[in-house]
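Note that this complex is displayed minus one protein chain, with the remaining chains in position.
Then we have subunit A:
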Amino acid sequence: MADCGEPDGPGNKDDITRSKNEGKELSKEEKQRLRKQKKQQKKQKERKNEKSETEKEKTPVSLLPPPRPVATQKAPSALPAPASAPIPVPASAPFHSSPAPSPADKPAKSKAELKAERRARQETDRAAKQPGSSSSGIKTKVPLSELNPVVKRLPEHVQVDDPAVVKRLAKKLERQQIPLRSDYGYKVSLFSHLHQYSRKAPLTQQLSIPSTVIHPSIVRLGLQYSQGIVAGSNARSVALLHAFKQVIRDYTTPPNEELSRDLVNKLKPYISFLNQCRPLSASMGNAIKYIKKEISNIPSQCKEEEAKTKLLTCIDRYIEEKIVLAAKAISKYAIEKISDGDVILVYGCSSLVNNILCEAFEKSRKFRVIVVDSRPRLEGREALRRLVQRGISCTYVLISALSYILPEVSKVFLGAHALLANGYVMSRVGTSQIALVARTFNVPVLVCCETYKFCEKVQTDSFVSNELDDPDDLMVTRKGKTQLENWQDVSSLGLLNLVYDVTPPDFVDLVITDLGMIPCTSVPVVLRVKNLDQ
């Protein structure tokens, strides 16, 4: 039971604030105490809310025609739950506080419960439409939380326009002693729920030197991410794994701690820091999940040196299997699809697609490549450089010339940032446009993606979860004049620099993965098979 009474009093609170001000890392006990205090404060607040809500809500509920008297008793107790939805207390609490109905009604109660839940759902929808109700009504499905105590939440990085969430994030970062990065510039209203940072203000400027909380290789990695020095899904994951290897090498288990638990806790602030520098990609998320699982599976009797070498070999094997060997397998399948005389269109710079084309050229397939590029990143130039170096004949166009060049094209090869569970392909912005126009011209579209980039997320549009890059990148200086120099002064002007977009599966003909060639709709099957293996 969490109700163990008041903590040891105000004395410990002073200790905690003192150590925070000194910049030391909070000890484990202090962190636990902080957590407990906060939980109890929230519980008290919620109990107060409930009492006031039950008095408020009783009047509108009595107007509803009650089929059974038990149902009305249940409804008001279900209603306070939407008001307290953002508070992470198991929602079974409201049920306990409701008046206990007669034991004779017990079998009938289950039907009444369902009816009450249904009505509660209707009430929350109605309440959410009314002004003055908390915006949390939209976020979490309350009736669901009554059925299972785990409340599912939206991730914090897509709720930037909600001040409660931002405050929570700030508190979490404060606890982990990581500076909070502030947003920059005016955000277009459709994307105001996402972060928008400036490249001129990297997070590392706000860190004290030397930083005792964050490992230096992680600081370097964060800077490389935020400045765009390391870019591209595979490159970022590999860099992350190498940085973690360094962290593990430098790690020593503190006394009275277990490596398997302490190392995972050590990694959490690093991950928050990297997230602040640049939002994590799906591939990085999967890599982190894997590492955490490996660490927590280390048996407790394992010696520290042995455990460390084991972890290092695990990481090496992950990189080797999921990235390097997967690329070889994918090229093997993809080369079957490249025939002599082909004209292949590629977009931007995907390490995997470049690998495939170089391998096909080595196997003396005769084809030529059209590289499509787009501002402001102009990544296609890098791809062009790599291909021309190998001797492949290339053409270079900007994306505005796409419908002009497509009648010549026989196949389109695209890379992917992630493959979502409903078959949508998340990739660099502009990819869905290419897939759409290619479909109109009846040109087959092939997406190449390793299986470690498959993620369980579901998205049907590019708005709900995306990344906003520095809007200053859109400014361009020609003939000494920069047109958008003072864009911040124009109040009605917003610059939007999107990074990703999603392509629906009907535009994609084939996905080439290391498991073979599958249609886009079979991604959930692969995820299911992989989960069975694990």
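Methods note: a contact is a pair of C-beta atoms (placed from the backbone, for glycine too) under 8 Å apart; a residue touches a chain by one contact, two chains touch by 3 or more; residues count from 1.
Here, contacts and distances are computed from a predicted model.
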- line: Not-shown chain resolves in UniProt (candidates "Translation initiation factor eIF2B subunit alpha", "tRNA modification GTPase MnmE", "Centromere protein L" or "COP9 signalosome complex subunit 6") to "Translation initiation factor eIF2B subunit alpha"
- prompt: Out of A:G185, A:P444 or A:G494, which touches the unshown chain?
  reply: A:P444
Message: Suppose we count only contacts with the excluded chain; which residues of subunit A make the list?
response: 337, 339, 411, 444, 446, 506, 509-510, 515-519, 521-522, 525-526, 529
